[in-house]
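For this view, one protein chain was removed and the others were kept in their places.
Per-chain residue numbering starts at 1, and chain names A, B and C are given in the order in which the chains are listed.
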Amino acid sequence: MDVLFEGQAEIRFTHPDDFREWVRTHKKREPVEKLMTEREAIARLVSDGDYLAYDFSSLTRGPQALVREIIRQRKRDLWVCAEFTLHESALLVGSGCASRIDVGFMGYGSYIGKVVAEGRVRVFEWTNGSLAFRMLAGARGIPFIPMRNLLGTDTLRHSGAKVVQDPFTGDPICLVPALNPDVFLVHVHQADVFGNARIFGTNLFALEAAMASKKVIVSCEEIIDPSEFRKEPSKTTIPYFLVDAVVHLPFGAYPGGVQGRYDLDLEHIDKVNAITNDQEMQVYLQEYIYDIEDHTTFLEKKVGWKRLQELIRRAAIKEGYH
Amino acid sequence: MDVLFEGQAEIRFTHPDDFREWVRTHKKREPVEKLMTEREAIARLVSDGDYLAYDFSSLTRGPQALVREIIRQRKRDLWVCAEFTLHESALLVGSGCASRIDVGFMGYGSYIGKVVAEGRVRVFEWTNGSLAFRMLAGARGIPFIPMRNLLGTDTLRHSGAKVVQDPFTGDPICLVPALNPDVFLVHVHQADVFGNARIFGTNLFALEAAMASKKVIVSCEEIIDPSEFRKEPSKTTIPYFLVDAVVHLPFGAYPGGVQGRYDLDLEHIDKVNAITNDQEMQVYLQEYIYDIEDHTTFLEKKVGWKRLQELIRRAAIKEGYH
Amino acid sequence: MGVVEFTDTELMICSAARLLEDRKTVFVGWGMPQVVAMLAERLYTPNLVQVFEFGAIGPRSLTPFVRGTMGGPSNVYQSLQWINMNWAFSYAVTGYIDYGMIGALQVDLYGNVNSTLLGGTYERPGRRFPGSGGGNEVASLCWKTIIVLKHEPRRFVKLLDFVTSPGYLDGPGAREKAGLPRGTGPWRVVTSKALIGFDEVTKKMTLLGVLRGVKVADVLEGMGFEPLLDAKLQEIEPPLDEELRILRQEVDPSGLIIRGERMRTER
Partner (left out) sequence: MGVVEFTDTELMICSAARLLEDRKTVFVGWGMPQVVAMLAERLYTPNLVQVFEFGAIGPRSLTPFVRGTMGGPSNVYQSLQWINMNWAFSYAVTGYIDYGMIGALQVDLYGNVNSTLLGGTYERPGRRFPGSGGGNEVASLCWKTIIVLKHEPRRFVKLLDFVTSPGYLDGPGAREKAGLPRGTGPWRVVTSKALIGFDEVTKKMTLLGVLRGVKVADVLEGMGFEPLLDAKLQEIEPPLDEELRILRQEVDPSGLIIRGERMRTER
């Protein structure tokens, strides 16, 4: 295949056959109980050096409690898919967990920009659309997928995409490699103990990433009975056999919100965005993550029931979220 | 792009830019009333020579009333996407409407096999999966999509796919061209007058094909108020701006069933499958299509309310279909 | 012990059902494979996850089986997930589907399958059949493919009239060389007389077992090629009473699916 142009980024690429082999040997087909604590899930399933992806953003239905647990366990050398992300990149880099970032949207706040400028984390350039498309290719079991964009830009130059001549039209077309993360974190509205999961509202690539990833950790607001899924199969976002761990974490998206359940806590989010240097970062990490045992303790000591009640109260819109 | 192997089938291929141009100039973005009779919809939107696709099968939620109207209007030279299809191919060929078929699964009954053997219709070889994947590429606006199958077979040889060396793995990979039908027919549970549509249960490629096709005709069991869609946006299968006509056709899938509504009528289906030659085909077409004014008359004179009541009664499973 | 009477179809359904493993996934093709999966689920593999190409994942299909249905409510009853065709095949491509089950008009020594045409040319076939459907996907992408076909010698041919779905193509390594997923391929051929596997090294068909009372020579007679013979040739037990009861009373009381050529064997 004649390559007209090649982006220079390093890519984390898994041969589709190697991914299949992983699925064959590691993914249980039968329903087994996968309920565990966040400590157990992250300890068992996230390894140093893993490629990490997650669904939605710090503001809405992001897997924030799981991300905090990764930081708490001081995982190292993670490669992060910064798709549509806001402050996760900053926290994961500031805590020394992440060393590489595939950039879709790297988040606001000045901290992350600064550490990138200082060369303390390696970044590779993609876009929200191309990372989502790479995930789709990963879920379709194909090594790459063509795109009509990235073309003509420095984004392409600093990505891992290739440009070839399309054999059907003769035009140049961009090919992006499949993405098969090692770990996918997703926070959902409802799950059962086997891992069946429901999201209400939109998602970035929940099913794509669950299918494309070697290890999938679901945290949920609510545990429901497995029979519920079989009554309304159209509502199933992720079937159990893609999932490796289920963690029951009410308010697990805090300080972000979960549609129909609770609103985001902008005050806390501003606190994270206000971090400008390592010292402030360490203070935040110490206070909200390292010194806190787990998510329940975090809610109890660092948020408080009164605040949570207020966030629930603010989530007045319930339409469509059931 | 180095092509290692090339299937020899003729393909209906639309350059993605030409498809975009069609969408730009023909597809109304605002909600306008699109309710019309089946006669009007087919007369306006199906032209001789069109490439035709439809969702699901003769047995379940197929757009049978719309297909009968196409036959009634004696459209000619259609190229049919026989994806997961059963007796539609036979009827469309037997009536002289279709001259070319992209075969996924061409249907049972001996009639269609016979006319293919006699060379009276041109066939091109694909698979259910590759036709669905071609539709996905059409909906993604990309000229082709890679697949891990078709490879190594005569199906590939008689398809329009190409094999190239994958620039990411170095392995051979199959590329199938995007499919952008001229017309897509879909029968749904609920629609509004603007074309918003809901399907309950599984589908083949309802949204893919609606997005990939130049003209989309929705027939529905039930017309509901547009505000309903905005209350539960996750249930919207197809948004109105993809749709060109809405036809209210209760029992529009007959003799197939619609999940949660009415069961299939196996006796009538057997009647179609029993057709073995042109004479029998003409008798069937005359009695059930040509001599019948429209769908309502068909139900009244050829099925009867008693039979329909029985089919409704048999559709006892309602779980998930709402 | 007496004599058991059954049809060739019933025998194939029962033999195939016994092959499936519990706690695994199976991609179920149209027709007989559906009935096989239903029988297996009721008798042998309660935790089998069925996957249908039209997007039903993990249904617990209701009996009786509705003839011809694929996608009807009793077929997709209590699924885990309802989605669409591209997603259904995605589960197969990414390695989530352990078994696939398809029918065939013809097979060859390497388990390549024809379901497209018999005789003539592509443009003017002697007889034309439905084509691949999802068969090519199943045979290409599932880990182990089970082929079910009637034991008629003319169906076992040296050279297929058309290669619809890939077996081991022309021998060891050929699938991988063609670009098909590594480690996949036909695993068993279930016929109305025999159970056939594939030699690990040569990838050639290997006779693993014959129906009780049937001679190996009867199985091989008239086949267009000679399969290898397994060192430990098994005897295939005819349909069990319980299998037949479920098939005849629960799954297909109308008898329209399980009908076929009548056979009898000692119990």
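Keep this in mind: a contact is a pair of C-beta atoms (placed from the backbone, for glycine too) under 8 Å apart; a residue touches a chain by one contact, two chains touch by 3 or more.
Being a predicted model, the structure only gives us computed values, none of them experimental.
Interchain touches from the omitted chain, evaluated on the whole complex, reach A, B. Touching the missing chain, out of A:39, A:76, A:148 or A:302, is residue A:148. Of the candidate positions B:74, B:230 or B:301, contact with the unshown chain belongs to B:230.
Between the chain not shown and the residues B:207, B:285 or B:311, the one that touches is B:207.
Although one chain is not displayed, its contacts with chain B can still be listed: residues 16-17, 19-24, 27-31, 139-142, 196, 207, 211-212, 229-231, 233-234, 236, 239-242. The missing chain lies against chain A, touching residues 56-57, 59-61, 84, 86, 103-108, 112-114, 116-119, 123, 125-130, 132-133, 136, 148-155, 158, 163, 166, 171-174, 201-206, 208, 257, 259-260, 263-264, 266, 269, 315, 317, 319-321.
Definition applied: only the chains that are shown with their structure count from here on.
When you average the Cα atoms of each chain and compare centres, the chain farthest from chain C turns out to be A. Think of the whole protein's Cα atoms as having one middle point; the chain whose own Cα middle lies nearest to it is B.
Across the assembly, chain B contributes 148, 166, 171, 173, 201, 319-320 as residues in contact with two or more other chains. Of all residues in chain C, those touching 2 or more other chains are 56, 76, 78, 82, 86, 93, 141, 181, listed in ascending order.
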